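Heads up, one of the protein chains got dropped from this complex, but the rest are sitting where they should.
So that you can tell them apart, the chains are marked A, B, C, D, E, F and G in the order they are listed, and the count of residues begins at 1 in each.
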Amino acid sequence: MEAAPRLPGMEVRPVERHVYEVQIGPAHPGSGHMRIFVEVDGDIMVRVDPDIGFVHRTMEKLAEGRDWIKNIPLFERMAILDACNITLPYVEAVEKILDIDPPPRAKYLRTLLCEINRIASHLYGMGIFGVFLGHSTLYMWAFGDREVFVQLAEDLTGARLTHSYPVFGGVRRDIPDDFPQNARKAARYMRNRLNEYAKIFLNNPNIRKRLEGVGVLDKNRATELGIVGPNVRASGIKYDVRLVEPYEAYDELDFEIPIFEEGDSLARAWVRVEEIRQSLNIIEQAVDWLERHPREGFMHDRFWKNAPQLYKDIYNGKIDYAGKYRVKLMPLFASLKVPAGKASARVEAGRGEMFYYVESDGKNVPYRVRVVSPSFRNVIAFKYVMPGHRLMDLPAIYGSFDYFPPEWDR
Amino acid sequence: MVTAAQVAYDVGWGILHYIIFYPPLYQLIIIPGLIAALVVVIFIIWFERKAAARVQMRYGPWEISPRTGGATQLIADLIRYTFQEIIVPRTVDFMSYIIAPNAAVIFSILPLVAVPMTSVSQYWPIPMDFSLLIAVALSTLSPIFVVMMSWASNNKFAVVGGVRESFIIVAYELIAVISLLAVVPLVSTFNLVDIVQVQMGGRWLGLLNPIALLDAFIAVIMSTSAFPFEIPDSESELVAGPYTEYSGLMYGLNMGAGYIRRWTLSVLITLVFLGGWAPYRPGPGVVAGYLVPSLIVVAKAVVVMAIMSFLRSVYGRYRLDQALSLAWEVLIPMAIAAFGISIAETYFGVIP
Amino acid sequence: MFAPIEMPLFVGVMAVAAAIAAYYVIKLKDMIYASISLALLGSLTAALIALAGFPIVAAYLVLVYVGAAVMFLIITISMLGLRGSEERDTFRGIIAAAAVFTLVIAIAFSSKLYNFYVLPYSVSAQQAASRLLSRYLLVLALIFVGQATTIVEAISIARRGGRS
Amino acid sequence: MIIVDQLTGVLLVLVSAIIMSIGVYGFTASRNLFRQLLSIEVLFNGVFLLVITLLSASPLVTVYYSIVVISVVSVEAIVVTAILVAFLRAYRTHSSTDLEESEV
Amino acid sequence: MSSAPEKKPNAPAPQAPTPAPKPAAQPAAQSAAKQSAVPAAPPKPTIPPEYQELQKKVAEVLKGLNPTFEPSRGYLDVVVAKEHLVEAARRLKEMGFDHVISVGAIDYIAKKQFKVMYHLTSYLNEDLSKYVVALSTYIERDSPHVPSLTGIWLSAEFHEREEYEMFGIIFDGHPDLRPLLLTPAVAALRPLRKDFVVKEESDDIETDYEAYLATKWW
Amino acid sequence: MGFAYNPYSLSANSFVIIPTVIFAVLVATMLLLRTLLRSDKRVDNVELYKYVPFESSNPPRGTGKSRLTFQYLGYLVMFLSVEPAVVLLTFLTVAPRSYSGDLLMLYLILVAVFAPTIAFGAYVAKRVHEWGWA
Amino acid sequence: MHVPAKPSPKEVPRATFLGRAVAGNLGALAVGVKYFFDPNRITLLYPHEYIKLRQGYRGYIVLIFDKCISCASCARICPARAMKMVSINVFDKKLKKYMKKKYPVINYNRCIFCGFCVDVCPTEALYHVPYHDLVYNSMADMVLTLEDFQKEPEFVTAKEGVPVTYIYDEKKGLVKVHYEEEGGEVQKAEGGQASAATEAQGEQAQGGGG
Partner (left out) sequence: MEAQQQEGKAYIGNLEVAAQLAKEYLVKGTVAKLVDWATAFSLWPVHLMTSCCGCEIGAAWGPRFDNERYGSLPWVSPRQTNLIIVEGTVTKKMACSVRITWEQMPYPKFAIAMGACALDGGIFYNSYNIVRPWQVIPIDLYIPGCPPRPEAVSRAIVELQRMIRNKGLASKWVVSGIRKDLKYVLPKEDLCGWRGERLELSA
């Protein structure tokens, strides 16, 4: 064998003679911000070694040096396309330590944005999935339809992706006046659209061939690997944080958790489609609730009772220049001190269970925040599911787990 | 009296007639050869992008010339490629690296000299007795150079892409050969001119044997690795397949070679199944006898190619082994069946 | 009809090209390029055959031999990843080559020098086909059976499961 | 005119002899199995030419023979390669040395 | 309009949880001292009510291993000694906690200890799904060795690799203990340890105008 | 028509001379462009990885020419064996109409012989685990 | 109103071989052809059109100098340390003398447009302008001085294009309409502050006219 080029500073790993090592990523269309060492024997992958960390921006460390409130935008950058779901457990955990419970309207608003985010995130994942299989139309459609929901989120929060919406004790804005009918229109539009998605993508014989029976994870294997989210529901496991430990307003809403038994890539794609349907239901219900109830109770009293009149005017839409129904933050937010204690919280983010462990020692910065994002728990699947498949299955499996490297790298 | 104008006219006519319309030159370089192919490829890539954009809720190339819908986009791309640096990596085999794409282009257009563009024997580049056979045989040569390209690049993605290309050749070649030759029993000849003449009355062979047409169509898509068989340069695992290391105009050439191959085979399909210059009967003279029929063929072939390009917006790509087993379990039996249909039609005298 | 006066010129050019291609098959270090040379050699042989008046054989050669067998070699070699040095026994080679060359020339020119000539005449494909069909149907069927056996045989040999 | 044809014939015989001897040279000189296979193929190319030239007096016979020869040759290439593959694989599995280093 | 911390007295120094066994039902009295800056008084940290029942079950399962339960919210913090970790893990797995949500380590630099926590929950046992249990142990900061639980829960593999590179905790028996996220040079810093301090460029939010304009921010 | 329209000249022009000229022009263009469009030496000194093979923007490891996709050799074998037969059959179909009975018979023989063979081949070729090296 | 979520087992729609091969292909092709002939384009022709963002959009930030009471809340809450307080001499109108006062300045190299500073400012001395599509040639341009911070950044797009908004539609998702047709002006007229919108609109009118 010829000597591999010797480059200083480069880890040289021995490679079995009969295999051929392909490095996929980071500057590769078939990988996101990660590298996968794939060893192929002919066309069959024999060893897959995901090498992650290309987007590791040291959030856990930075969080230990920053004020509590500043960590919300920080953690949001993990997966900006799923911003509300990603920051919500942090907010919840801190609320648990503070022992406050946000008012119901705030809960519904959070739920609403979470579901909008979930749809946007699923559509993003489907779009990327499509482009992995060479189906550019699905990519474009998913991104086009995602814009509908991004637009909704923008109407609600004032930013396309990085909403920084939930804050301790409440949320930052209330819905604008025209939001309910817009949301309903969007929901109806999306339902029709999903049928066309099924026609051009999921039921397309070409795509079905690529996905059926590929990357099969059965119940026990999925449990052993600790896969989360829609992926695990595609394997027939009834686990969804919204189901087992309802948070925010989820225990008051009527929706289903779609479960599939097959556990292959196709089922994983279908779970997401069905979840989009359910999320549309939830959005409609939440919007109904918000419309029926008066605009009050946006923020926990503890942070709001001393608010001056100006703040209330802005909230009630009497002054409108940087958005109506805006919650002004009290200056104490800037240097909030949280009592000593520790808490964990989990929510069902777009890609699965999002888990935070927060420990405070009574200072104005956290003592330790441990973040486990759904994608981080799914990485292990690549290592154990891919071997034995063909090289061309790599994007199919990779895409079906709905990758988002910044999320797993944190 | 001989005037200067007359001389000029004669000389001009002479040049036109003996140089430009000299059949090999005309067919290789002008229509349907390099120049027509260039125009068509530019149009088709533009069409491909625009059609996909239409399906995909957007505009596609537009700003460059809003009035024509961005039709000059590909010209800009071509010029940009021309004036870009050509990086030759240190690890490549230089001569093969340079030669392979050029040879691929040449062998892609070579079948075009074996096809007639008119029924006037004066304008045949070669004797037409075996033209179908020669064209089919020549069209199988150019993929070899894609493999050579990938091997010369000495890049992992390129080599994997090259091997996939060779497997795809294995899958498509038999289909293409059988389905293109499946019309032979109906006409009892390899002469493409005769084949076109038979179809003059609107009895296109594609209608007599639609399965063969479908199969040939799919084989062409496969052979040029277009969607849904875009396997050799499937970008999600192999970055650009065999072309990964090529930059500048060399890459343009590579991409062009694939499209030119598709163009060549489309012309062949047009002649064999879609009646060639069919409703039109070539008259005497260069224009009526050569230019017009060749333009008709070009027009038909462009339509064929446009349909192929449209599939990009509907399909993803197959896996390599799926494409292979699809070829062996569905398409080759289909092609053999189409062949049988032709023989049976002959036997039972469906066509007089 | 006779061949045109420039026929030997064409043949000569092709012959030189073919000889060069053959030389490169032997010379090139990289097996892939050698196989590609072989493909070129096959094409040039086909061209020579076509010039000699048998385009149908030429087409068959290109389709079956160049398109298939050479492709097979290329793929197999690239799959096996054969590279590296090879020893050569030049002396033995030259002796053998010279012997074969003399032999061929001697046989060809001694017996039939004034009898063979090349017709610039195309074999009618229809004629050939009808003759084959009418006389050698069974032979053809046997060829088919032989081919089919080859598939089974080669597949069984090449795959691992067959042996173990 | 008959001179021209004969000249052509002589040329063809010559070139086929040259190609054949190149093939034989490669076959005898090299020790690499695949090189030998390629050399045989070169040899066959010469043979095709020679057959065509020598038999061209009766064209139909030429066509039959050459078609059969070509079929047989291509099939032979397959079988030989298949045997090689099997051999190499067996060789590989039994020995720890790498293929590329061992002179096959 | 000033901020809260100025109004309130500073919070007392942080009290790291003690590893010593302590009756879980009676939280430490010291928490009363921890009045926070937040207007209302925080509750006494206890075992959350919905976990009371689970706590009994877990205590029963881990009998003989001296489990202690630390106050926490949203999960049940079970602390066992390092020697008993593997056995406790095995029993918890038998009980139905079949995968790991998170493996987290905490650096209590004042006590010269690391705490390693395995947050567990269940997929297949639907009754246990609603609980999160943290199996944790304290280890010495100087010789950070802890038995790897990858053999019991495969899902812990990448988490343990991460904690390894971030804290330098060596998980004995881990099949593939390499740095995960960082390049070797950065991982050598053990970045999540408390003695690795991230530089703030300046804690001062106020600057001189000229200095501000003169600063090359990049 | 004269010299240039002689079938041999036509063939030579179409198959050899003009393609060779185009080929030469193309190669010359490429070499010329490569010489002309070179970045400055100063730049090359800064960009050390410019001329190394592309491997997803990692420092390259190993060489590209190596042992490759082996699993689909079965399809290849099948192709090679089926092609001569089928092409032979297609060649025979130019026979005049009166022979179509023979032709049909030959076709049926071909189908009868090759249908099971192809089925067997496809079945075996699909079982990839029997083909790999490892 | 407690309706717990329920798991609902579903199945991937399976089809028979023939159905899959024929109906699947035809269905996919039909959808493709349908959109080919009846495209549903939602594209914004960007430099010629631009989205008129809603009032609440968190775009670039402008300081209203007179309202600022130098409380430094904005700088303290800024998660990216993009805001700094700088002290300058200002003429105090009440006291009629020069005083050293602190004012915020912003560094757009850092700012993540989270809007915390605007939301925390007790006197609403900061506001967002509803646009966010500027690019810079050098990083020095993005460190704003106090004077620049009081001006709205130049909105180049408004000179080149016309404003559009998107409305929701059940059939087509988002539909692009021209801003004037939406009656946007009426809304804007109410904006009490000298906001970006009004100025941008003035520019727009010029752009539209020219």
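Odds and ends about this structure:
The definition used in the following text is that a contact is a pair of C-beta atoms (placed from the backbone, for glycine too) under 8 Å apart; a residue touches a chain by one contact, two chains touch by 3 or more.
Worth saying up front: this structure is predicted, and the values here are computed from it rather than measured.
From the options G:113, G:127 or G:179, the residue with contact to the chain not on display is G:113.
Annotation: of A:89, A:144 or A:226, A:144 touches the absent chain (contact as defined above).
Seen from chain B, the chain kept out of the figure touches residues 49, 53, 56-64, 70, 73, 75-80, 83-87, 90-91, 154, 235, 239-240, 243-248, 251.
Hidden from this view is one chain, which touches chain F at 35-40, 42-43, 46-50, 52, 54, 56-60, 63. Take chain A: the residues that touch the chain left off the picture are 2-3, 5-10, 26-29, 32-33, 53-58, 61-62, 65, 73-74, 77-81, 124, 127-128, 139-141, 143-144, 146-147, 150, 160-162, 405-406.
By our rule, only the chains that are shown with their structure count from here on.
Here the chain-to-chain distance from chain B to chain G, counted in touching steps, is 1. Graph distance from chain C to chain D, where chains that touch are one step apart, equals 1. Ranked by C-beta contact pairs, the top interface belongs to chains C-D. Here the CA centre of chain A is 23 Å from the CA centre of chain G. Centroid to centroid, with C-alpha atoms defining each point, chain C and chain F lie 17 Å apart. Rounded to whole angstrom units, the spacing between the C-alpha centres of chain B and chain C is 28. Residue numbers of chain D whose C-beta contacts span two or more other chains: 67, 70-71, 74-75, 77-78, 82, 85, 89, 92, 99-101.
Residue numbers of chain B whose C-beta contacts span two or more other chains: 55-58, 127, 133, 151, 156-157, 159-160, 163, 167, 170, 173, 177, 188-190, 239, 313-315, 320-321.
Contacts from chain G toward chain E in the complex involve residues 69, 71-73, 75-76, 78, 81, 83-88, 102, 105, 107, 109-110, 122, 139, 143, 145-146. By the touch rule above, chain A contacts chain F in their complex via residues 2, 4-5, 7, 10, 12, 15-16, 18-21, 23-28, 31, 35, 41-44, 46, 390.
Residue ranges on chain A touching chain E, taken from their complex, read 11, 52-53, 56, 58, 60-62, 64-65, 93, 96-100, 219-220, 222-226, 232, 237-239, 244-245, 302, 331-332, 334-346, 353, 355, 357, 359, 361-364, 367-368, 370, 372, 376-377, 379-380, 384, 409.
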